[in-house]
Structures are given as C-alpha cells and as structure tokens.
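Scroll down for the structure; my scribbles are underneath it.
With one protein chain removed, the remaining protein chains of the complex are shown where they sit.
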Amino acid sequence: MSGKHQSLNIAALCFAALTLTSCAGRQQSVVNPAGPQSGQIATLWWFFLALLSAIFIIVMVLTALTLTRRHRGIEQEPLEATHLPPPQTEAGLTRVVTAATILSIVILFVLLVTSIITGKNLSELQDRKNPMVIEVTGQQWWWQIRYQNSDPQQVLVTANEIHIPVGRPVMIRGTSHDVIHSFWVPNLHGKRDLIPSRVTTEWIQADRPGVYRGQCAEFCGLQHAHMSLWVVAEPPDKFKTWFDGQLKPSAAPGTAVLQRGQQVFMNHACIFCHAIRGTSASGQNAPDLTHFASRRGIAANTLPNTMGNLGGWITNPQNIKPGNHMATIAMNPPDLQPLLQYLESLK
Amino acid sequence: MRIISGVICCCSLMLISSCQREHRDIRPSPARLAIYGDAAREDLIRPGGPVRPEAIVTNPYNASAYDISEGSRLFDWYNCSGCHAHGGGGIGPPLIKKYWVYGGEPANLFDTIVKGRPNGMPSWGGRIPEYQIWELVAYVRSMNGEQPRSATASRQDIIQTNPQNVLQRPPGVTK
Partner (left out) sequence: MSPAESHVPTAEEQEQHLRTLENSWRHPGGITGWLSFTTHQAIGMRYIVTAFVFLVVGGILALMMRFQLAQPNNTFLGPDRYNQFFTTHGTTMMFLFAVPMMEGMGIYLVPLMVGTRNVAFPRLNAFGYWMYLAGAIFLYVGVFQNAAPDVGWFAYTPLSGPEFSPGKRPDFWAQMITFTEVSAMCVAAELIATIFKMRAPGMSLNRIPLFCWSMLVQSFMVIFAMPSVMIASSFVLSDRTVATNFVNPAEGGDPLLFQHVFWFFGHPEVYIIFIPALGMVSSIVVANSRRHIFGYTAMVLSLIATGFIGFGLWVHHMFATGLPQIAAGYFTAASMMIAITSGVQIFCWIATLWSGRLRLNTALHFVFGFIAIFVLGGLSGVLLGSVPLDLQVHDTFFVVAHFHYVLIGGALFPLFGGFYHWYPKMTGRLMNEAVGKLNFWVLFIGFNLTFFPMHILGLKGMPRRIYTYSPEMGWGPANLLATVGACIIALGGIIFIANVVWSRRAGKVAGNNPWDAPSLEWAAASPPKNYNFEYLPVVTSRYALWTPPDERVIVTGLRSNRREVLATTLMDAQPDHRYVLPPPSIWPLLTAIAVTIGFAGSVFNEWYITWGSILSGIALIGWFWPRRPLELKP
C-alpha cells in the first residue's frame, strides 16, 4: 500500500509536469509568461513547486515507512505492557520531530522571503514618468476599454479587445459598473478585481508580440463564463497604426447595401445601447461598435468575429449567452443581411 | 416516518407559492419578440384595416422578480428616466401616482409604451420587442406597489455606480 501511495503521487507529479509544459492550451496559461510580471510569477511558481514537491515526497516516504516497520515487531514487549516504547525511542523521535519542525520553519521562511521579494519586484515594474493608462470597466458581461490621455482627442473608447505596444509598461486602471469582476490575462500578470466604487490598478507589459487571452475571474452572474478579452501586443509602430485607425470615426457606408445596413441599424433598438462614432448612434450601455469589424471576437469573445456568428448573435443573443443584456430583436432577412455587411465593414 | 411525511406535506404546500416570483424567462419565445410596428401606429377608427393582433390583457411577467429587475434596468437603459426621473417625473409626468390619464392597468401601460401618447411620449412599439415592454410595465407597476412585495427590489438603486460617480485618483498616483 505504501508503494502504491508513493508511486501514485509521483506519477501524478510527472503527469502534471508533462501536461503543464505541453503545447496544447498554452493560451491563457500561467506557465507561459509573455511579460516580466508573469515571468517573475512563473519563476516563483517553479521554485515553489520544486521545494513543495520535495517536501511532499519526503513526508510520503516517511509515512510509507511506518508501514514497513510494523512487521519487525520492534518494541513489542514494552508496548504490550505500558503502551509506550522504550525511552531511547521516544528520545530519538523527539529529536527527529523537533528537527523536522525547525526545518519546516526554515523552509517556510525561505518561501515567505522569496514570495515577498517577488512581490516587491512586481510592484517596481512601473513607469511613472510616461505611463500609458488604460481604463478597464467591467460590465455584465463585457469589458469597456478606454485609453486615457490628457488630450481629449487622443482618448479612445472601445470594448473587449486591448492593444498594447510591446515592451512598454501599461497601467490598467480598473473599476466596475455593476458587480465585482476581475481582470485577468495570465500570460501577462495575475488578476486584479474590478470593484464598483473603487479603482484598482495593475501594471502589465508584454515582452513579445502575440495575442493573449484573458477572462473574467470573479463570479459576476449568469454569463461569467463568457466574459473574456484579447490583449494584442504589437510592435510600437503597428500599435500606433492601429491606435490612429481606431481614433477615426467609423467608415461611411459606400455602397447601397451598406447604406441600407446603416439605416437598419439606426431604425432599430441598436441605437439605444450601442454607439458608432461618426453616426448619430451614441448609446453608452453596450460595447462601442465604431471599429467593430477590426475586433477578433464578438460578445466579449464568446465567438469569433465572422458574419455567420454575428448573424446568429443578432438574431438570437439569448441562444449564445443566455441571460445577457442584449435585447432579442426580431429581424427580417432583408434587414439582417445588409446590417451584417454594414457592421462587418466597420474596420 | 410520520415526521418525514409531515415535513414533506408542509414543503409541498410552500412549493406552490413562489412559482411566479422566481420565474425566469431568459430566452423569450419567438412569440414574445413581436415588434408592434405598423399595428401600433394604426388609428382605431380606420375602417377595414388589417386584422389586428388579439388583445392581450395580462402581463405574462406579472409578479416575476427577474422581469421587474430587467424592467428597472431597461428603464434606465432606454432613458425613460430622462423624462420620468425614477417615478417622480420631470419633463414627463410622474409614474408613481393614483390617477392615470390613459389608465394604469398593465394593458393600458403596454398600450402607452407601444403607441406613445400626445405631448411627448414616444412610441416604442416599432423599436423594442414585446417582452421588454412587458418588463417595463411590470417595473412601473412595481413602483406603484402593484406587484407583490417579495418580487420587488427593496431599493431602487437609482444612483448607479458609474465610473463618473467613483472617486477618481489623478493619473500618476498609482499603487
């Protein structure tokens, strides 16, 4: 039984190590760091894992060994009489237990110190002189993104997708509109809760270009499962191109179909909640759609942004995200198709 | 044994009482999605007009806590509060009152919202689906105490926790 215990647990540890380093599912993974913050945390993780696994194996071996001792019938006589082993045994055990306790204290102290040092390092990864500040407001069940800037013309409002330049520290200032959410992009940093009536801050930085997935990590209601976001890290010049493009108002509809689509948008309930800069639609309750087609996903990245998915979403959002706040508007095909084309033209 | 059956009897009695309050219709059926477009704008006295839909006189979301809550959300999202405040009125008449000009029964409220009324009440019939109008009706009724107390939120929570209401630290002051 001891052997089985041991081998079970060691097998489990090997399995863990293998699957963690496997290629599948490296998106949104804690052990796939792409920035200095998550890198520090990942290093700390491997250190803790190594040390704690060693402790576990030692304790398991000792436990298993107690089973081998019983057959040798050591200290049988005194036990029968007094239910106590001989004093030398007790003294020896006392020494071992004391040593083990002291060793545990030392190890825990080491873990504590490394943990605090890492925390301190993380808090120093900031750029106070020229911060890039992105305000993230959690909503049920999407992310409102606002690039802060002292120049109002450079303030960008978008939703569900953040672009950041590679190598630059970015401050995420988070709050929530309704309930507590949590901003979490594991490839870049740990999570920070978005609490209504408070502002919480976190610095993230990407050191290599890539697309990193994040997900809400504080239970926020019916569609907590479908509240995710993309953080796209790009070289600074590409970022600037993207940013300048996003600041522009929406593309005016060129063809008749697109104009019809815009008309459909304006004549339906869409305008009560959504905004498209460059048109008279300026609803504040729902994601900004000005450059909707440039985003990778729809409905807080529940689905990829394709025309088919968009059609399914608009005709019946409750089918995809039951309980979400988007109204289910009955729409005829002659109205729907141009609308889809129009929305997908908003690059 | 007798205890258990006694307990079961009492519990089953209570089972009946809250069917309406906790009803949640997250995926409204297609019938509820109707948009009262042309029908809403039709004049009652036009002879020989198209067949009008069957009169609905009960609110399907009556006494449903979830839908009253949805109505409260929609009341702000669709900016009813812009004219009616949160029942007290402003540009528009108050919605917490005893005497309703166009009737205060659910069917009347539905009509008012769908068709609009003179002197500024817009017509929502062609804009938002029927189920949302019923949710708004339920909410307006709850403001007047016409919904069961257990299904009505105790607070109106009219001050939203918008970022605008949040104490902001100036940029540069960070954790």
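Each chain gets a letter, A and B, in the order it is written, and its residues are counted from 1.
Here is the rule we go by: a contact is a pair of C-beta atoms (placed from the backbone, for glycine too) under 8 Å apart; a residue touches a chain by one contact, two chains touch by 3 or more.
What you see is a predicted model, and the numbers here were worked out from it, not measured in a lab.
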item: Contact residue for the chain not shown (choose from A:G119, A:P235 or A:G308); value: A:G119
item: Those residues of chain B which, in the complete complex, touch the missing chain; value: 2-3, 7, 11, 14-15, 17-19, 21-24, 26, 65-66, 68-69, 72, 149-151, 153-155, 157, 159-161, 165, 175
item: Absent chain, residues of chain A that touch it; value: 1, 5, 8-9, 12, 16, 19-20, 24-25, 27-31, 38, 40-41, 44-45, 48-49, 52, 55-56, 59-60, 62-63, 65-67, 69-70, 73-76, 79, 83-85, 89-90, 93-94, 96-97, 100-101, 104-105, 108, 111-112, 114-116, 118-120, 122-123, 140, 178-180, 182, 184, 186, 189-193, 195-198, 200-201, 213, 215-225, 322-323
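Quick note on the criterion: only the chains that are shown with their structure count from here on.
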item: Chain A - residues contacting chain B, complex; value: 123, 126, 128, 131, 133, 135, 137, 148, 150, 171, 175-178, 196-201, 203, 222, 268-269, 272-273, 285, 318-319, 322-323, 325, 327-330
item: Chain B residues within the chain A interface of the complex; value: 26-28, 30, 33-35, 73, 77-79, 127-129, 131-132, 160-163, 165-169, 171-172, 174-175
